Structures are given as structure tokens and as C-alpha cells.
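Have a look at the structure that comes next, please.
Below, a portion of the complex is reproduced, with chain positions unchanged.
Chain naming follows the written order as A, B and C, and within any one chain the residues start at number 1.
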Amino acid sequence: MATPALTLSSLNALPASTFVEALGEVFEHAPWVAEAVAPGRPYPTVTSLHDAMLQAVRQAPPERQMAFIGGHPELGSRVRRDDLTRDSQAEQGGLGLDRLSAGEFERFTRLNAAYRAKFGFPFIVCVRRHTRDSILRQFERRLGHDLDAERAAALHEIGLITRLRLVALADGPGLPVTTGRLSTHILDTVTGRPAPGVRIALHEIGLSARALLKETVSNADGRTDAPLISGAPLRIGTYELTFHMGDYFGGAGFLDIVPIRFSIAEPEGHMHVPLLVTPWSYTTYRGS
Amino acid sequence: MATPALTLSSLNALPASTFVEALGEVFEHAPWVAEAVAPGRPYPTVTSLHDAMLQAVRQAPPERQMAFIGGHPELGSRVRRDDLTRDSQAEQGGLGLDRLSAGEFERFTRLNAAYRAKFGFPFIVCVRRHTRDSILRQFERRLGHDLDAERAAALHEIGLITRLRLVALADGPGLPVTTGRLSTHILDTVTGRPAPGVRIALHEIGLSARALLKETVSNADGRTDAPLISGAPLRIGTYELTFHMGDYFGGAGFLDIVPIRFSIAEPEGHMHVPLLVTPWSYTTYRGS
Amino acid sequence: MATPALTLSSLNALPASTFVEALGEVFEHAPWVAEAVAPGRPYPTVTSLHDAMLQAVRQAPPERQMAFIGGHPELGSRVRRDDLTRDSQAEQGGLGLDRLSAGEFERFTRLNAAYRAKFGFPFIVCVRRHTRDSILRQFERRLGHDLDAERAAALHEIGLITRLRLVALADGPGLPVTTGRLSTHILDTVTGRPAPGVRIALHEIGLSARALLKETVSNADGRTDAPLISGAPLRIGTYELTFHMGDYFGGAGFLDIVPIRFSIAEPEGHMHVPLLVTPWSYTTYRGS
């Protein structure tokens, strides 16, 4: 993650118009949110600033609130780039939502249409916390909501989206937790020691495809020098770690590549996936 | 277990008086139970014969039923041997209830007195399904019963006692299951092979003491040539298996004697306790 | 496996010419092997009959032995069907060697050419004990042999091939072991009970592809009603078992599909692959 350009103390001290300019894009096409909270400064923490902004949205007159919700871009649509805020472009691009296959585009288009027909506004989700698979699953689940539940769900997602945007913009005390961590550890229980030099790969397992996220090698502590994922939310989805134990053990045994497949459900959590292994057996578990 | 002297088909064919003589001791001091079921012969299975006998007890006039229940010996009492049937002597002796320490004798005496004062008959339990500890725990729990619940509990235990006695007397089709089995298996996950030659001990773990039940050595299959316990009910209680893995692995590692402590709650069940082990780690579980 | 049409005792009793007719195809295009052992009848076991046939090959004059070895079909070649014995056709077809892709065909053709150039006879391997991957690996390894080592390797494989053919033809005492067994067992360590109703799939994992071998569901004992593989050699290669634990546990936890990937190296062995599993952890090992 890049270092934020602003600090909370500078935001607290800016003239109101500059403050609004600085934070105007955090809530999609809605500088009025920043305007509403400018008089409440100074805020002691980044979290309290964010809470105030969300409160301003919740207390806005219904038409303004609905216009705000309705102003969000459609997910996965091949809309003209000018219609998206730069943040929306980056978020959707990170997931490859601007590079959908024809089949996926068709599925998103159908869901978008059904959703808009039912609720009258676009489907909003904090894409940086998701894989394509988990977005599709959530899309289908939320289509079953009634209007009140779905407006609440949309506002909840807006809270998650804007929290990430604000953290990227502003440094300071009381930063909300917006990142997760995925780590591993290999213990060779033949020797009772960490297993160094083991080739490790991490894949995202999608409904239709498998994407390599990272390749690395275990160090002298049987860990990886850097976490497998950190500094960003862990996208909700299914993953597979593969450990090249056959090479490590010199080809003996009945294990070669050990795959461990697991789901991530908490984007801001710490998922530790250890492997206790011999050439003939292994144990894994969700560690902490 | 010794081979039963009689077969169901011979019991079905005996004159009524000889039949009653043969089974007269199965229900304590109550030959009338055998008399009651003699006319119902032939019985197709040992279980159906036993069911008929239990039914005769349940349908007996209240006074006769209570006299029958009251005719059982007191548990752990140092009664004159002549007052117990030979079966009762063997059952209580097998648990060491005829060799109680002064403190244990005092505890049993106190419980016996409280029980008789509350219910008017002696505490009855199928001792061959229990350790001393589990009898004391059950004794204390059943003291909390009301009279109806406790009469039912006493009859249930009488059913278990007489089932064991009948199986010891009579062979034939439809034998009820009255025995359990405790077994183990050692897998050396360094080599992926069963671990032979491992010294194994089985102890019963009591509140105050620890009794060695068996010492043996694993065979080429990593199992014991005979089950650790078989041919009798598994006494409800706490046990500890110890595996001399340090000797097996030649002293390497951080394990020497591996103890596994577990509870047995189903006397007629099969309890399998495997050990997957390296010099530095192990896994155990209740297998089947 | 189909039931053999002949018994050892009938083979022992047949006129020599009929005996040779019956076993003439066991050794590829070499009825002289059956002729050589006919006078030695009766054989007490199928194994002793097979040993005698192998001995006849080993003691044959060098030119006859080399002609016999040279008479085997080339592996994976798109030869005219008439050139193969029916057994060779079935063996190569079972592995899909008659349906190679262009790339695979090219690789086999190149290896066949290099092999024949070096040794002067075709590469012989007992294909029913192999996957395509393990055949290619063995092919490349054996190309490094000198002539003596390779002739011994070819005769060893002929022993394995003919043992399988003989067992398919003749029933009787002393049958050599020619089949393996792959089994699994799922223990739910949350409940301490076998896990019933779990969907299980077995795939062969090749260098370039993944082939579904079997889909089944665990029964009340946490096992499969029939072994995953039995009645045939376990083909040397890499396999993956997948267990649909997410459905079993109702979606809780961090496990959904649990893959276990393992190698089989002993075609006539028993490979047992148990899974001890909770929604958050599992242990697997090569059992026995």
C-alpha cells in the first residue's frame, strides 16, 4: 500500500473548502458528505471521521441518499471510463472486472439488470474484499433481499469501500483495520525442525479457473520471508497452497506436492495455515 | 471367558425342574423367575429367553419384585460369604470389592446406609461393567433419584447382570453382546510403516491409585497379538496407555514414554486408540 | 477381473499340445515357452508354473531369447492391430496408449527410436502397472542402462506381464499376488465417529491432464462400500482424492473440498489413505 498523502491533523486544520476537495471523492460523486462533516472537525481519530461521514449519509434526506446510492457505477459493466471515479476504476480493475470474459460479462449483465429492476439502484459491493466467485455468490444472495434489507446492505458495503479509500488517503491515529494477513509455517516432524527451502505456491481457486497469486520458498524458520498476503484485505474466496514436499524429502514417501485448499471469509483477519509433515503424513489446521 | 456348559437347545429340551435348577441362580435367590419362563419354551435365541425372564420380573406382584430386589447383596460389604450366590462373589471379587481399604470400606458403608435408608433396598449395579471409581460416581448420582426412577435403575442393572450370567451359562444363537474390545495400533510416520517391538502398558487410573492391567509389545503390524481387553465388558473408567517410543526411536527426539489417557463409557463397545508418531510429534484419536 | 476359464489342475491334466495351445499366448509370440514346461507337469501352484516358464526363457539360447524379446510390440505405436496379441491390445488400450495425442505420440516415437537404436529391441514394460507418466519416466531412466542391465529389466517386465496374463487364464492354488487395493476412511473428530455421506472423488494426476477415476460416497463406517481401486494392479503414478467436507459440515469452517495428493509406487500393495477431519483441521497418512 502506498503511503497516504495526508494526515488527520492536516485534514483537521484545512480550510473547509480544501478539506472537501481532499475528501470529496471518498464517497462516490458526493462531495456533500465531506461538506456535512467539515464543521465537526477536529476529529480525534480517522475512525471517528469516517463514522461521521457514514452518519451524514444515513441522516441525509431519502431522495439525496437514494441519489447517492444510485450514483455508483454498475459492477463489471463496460461503461465509459469517464463515468467512474478513479477509485472505482482501480477497485474494479484490481479484480479483473474490466476484463471479463464474454460468459462472465453476460452473467454480470443479467444480474445487474435483475438487480436494478428489483431495487432501482446498482449493486454495490466492496470489491477489494472479494474474488469474482464471492461477488457472484453475494450478488445472487442479495437479489433475494427486500428493499429495506438491501438498502442497508448497500450502505454497509459503502462503509467498507469508503473506509478503504479514507485509509489510503489519510494517515493518523485510530486507523480502522482494513487489511488482513495470510501466512504459513512448515514443520518437518521427522527432524522436529522447521523445513527450509520448500517451494510454496498460492493459487486462487475460482469456479472456472485457477490463478497463481504467489510463488515463494520457505526460509530457515520454515516460514516465508514476507506473509503470503498482507497490506490489503484478504479477498473472500477459495485458495490453495501447494507445498513441494517431495523435493524437500528427496523423493521418498508417498507425498510429492501437498495441496491445502481453504476458504477465507474474514478479509481483515489473520489466517495462518501451518503444515506438520513427514514423507508419509501431514496435519494442517487454521492457526492463529 | 470359559465356554458355557449348556446350549440353548438343551435348555429348551430339559424337563422344567432341571431347567429351573440350571438357571435358578441367574436371578439372585429367585428360582421363580426360571419357573415362570419354563412353560414358554422353546426360545429361539438366548436373547429372547433373557427378555422373557426380565419380563417375568417386571410383571411380578410388587411385593415379590421388591423382595427380589431386596435379596441382592450389599455392595462392598464384608458379608459372610454364604449369603452371596457364587456369581455375586465372583463379580464383586473381580473388582476387589472384597478387599477394600479401610477408607473405601467406610465410604461404601456410608453410601450403602444412606441408600438403604432412602430406598429400603440395597444398591444394585452390574459391577463387571465398572471400575471402583465409576461405581462410586454412579452410587452418588443414583442417591439423588426418586423411588420410581431408582427402582427402574435397579431393574436395568439386574438386566445387565443377568445377561452376563446367562451368556456365561448358555451357548446358542442370538447371544446378546456382553463384551467389549480395546485395541491399539502404532504407525511410525517417519517410515510410513507400522511400528513393531514397541513396549505398551495399559493402566487403570483410579482416584487414588493406578493399576497395571496389561503389558505387551507391538507386533509386525504395529498392533498387539491379542486385543488389550476383550472377552469381557470394558469397565467404565479412566485408562492410560503408555508407549515406549524412546526405545523404539533409539533415544532421539523429545518423546520417550508417550502416555494416552482416555475414558471408556461403553462397556460393550469397541475402543480403538491408534498412535501416529515420530520422535517429535504424535496424533491419537478414538478410532473404530 | 473376469473369472479365469481354466484351473491349474486341468492344465496339469491336459495333453501337451492342448496345454501349449492354452498358454501359448502368455509369452508373446512364443509358444515354445509353454512347450518347454509341459513335460515338467504337474505343477503344485500357479506360481511354480510361472517360475518354470520364466526359467525356460532365461535358459533359452541367446538368439532365441533375443528373438523373443524383439518380438514384443512397440509401445504406443499405431501399429496395425493384427501385429499385437489380444493381450497386448487390451493392455495398451487400458492405458489409452492407442489414443495418444499428437504430442505424446511424438514423444513415444522419439523414445522408441532412441531405445531401439541403442538396444536393438523394443521397450517392454508391464503397462497395466503404470500410468502414462510413470511409463515415460521409466522409459527415460532405462535409456541410461547398459545392454546387460536393460536385458535384465526387459525380462523382469516380461515376468510381470506374463504373471498377470497367467493369473487371468488359470485359477488354482498358489496364485501370485497381482492386484493392489486403494481404500480410504473418514473420521469426524468433532463427534469421534466415522463420517457418512461424504462425496469422494479419485483422480489420476498426469503431467498434462487430470482424469476422474471414480466418484463415490462414504458409508456409515466412513468408508466406501467397495475399495476405490481393487482387483487390478495400482498403476504407478500420482493420484488425488477429494473429500467434499464443506457439504458434510454444513458450510462451517475453513475447509470445503479437501484434496489429498499422493503417489503410488507399489502396484501390488495396499494403500490406505485415511482422513481425520474437523471443519478447521485435518490429518492424513499412508495407513495400512
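Methods note: a residue touches a chain if its C-beta (ideal position, glycine included) is under 8 Å from a C-beta of that chain, and two chains touch if they have at least 3 such contacts.
It should be emphasised that the depicted structure is a prediction, and the values quoted were computed from it without experimental measurement.
**Student:** Which total copy number does the whole complex reach if 3 copies are given here?
**Tutor:** Altogether, the complex is made of 4 copies.
In this text, only the chains that are shown with their structure count from here on.
**Student:** Taking each chain's centre as the mean of its C-alpha atoms, give the chain farthest from chain B.
**Tutor:** Relative to chain B, the chain whose C-alpha centre sits farthest away is A.
**Student:** By CA centroids, point me to the most central chain in this structure.
**Tutor:** Taking the mean of all protein C-alpha atoms as reference, the closest chain is C.
**Student:** Please compute the C-alpha centroid of chain A, do the same for chain C, then give the distance between them in whole Å.
**Tutor:** 49
**Student:** So the centre of each chain is just the mean of its C-alpha atoms; given that, what is the distance between chain A and chain B in Å?
**Tutor:** Centres of chain A and chain B (C-alpha means) sit 59 Å apart.
**Student:** Quick one: which residues in chain A touch 2 or more of the other chains?
**Tutor:** In chain A, residues 253-254, 280-281, 283 touch at least two other chains, as defined above.
**Student:** What does chain A use to touch chain C in their complex?
**Tutor:** The touching residues are 238, 240, 246, 253-259, 261-265, 271, 280-286.
**Student:** Touching chain C in the complex: which residues of chain B?
**Tutor:** Answer in residue numbers: 187, 189, 192-194, 221-222, 276, 283, 285-288.
**Student:** Touching residues of chain A toward chain B in the complex: what are they?
**Tutor:** My answer: residues 189-192, 253-254, 276, 278-281, 283.
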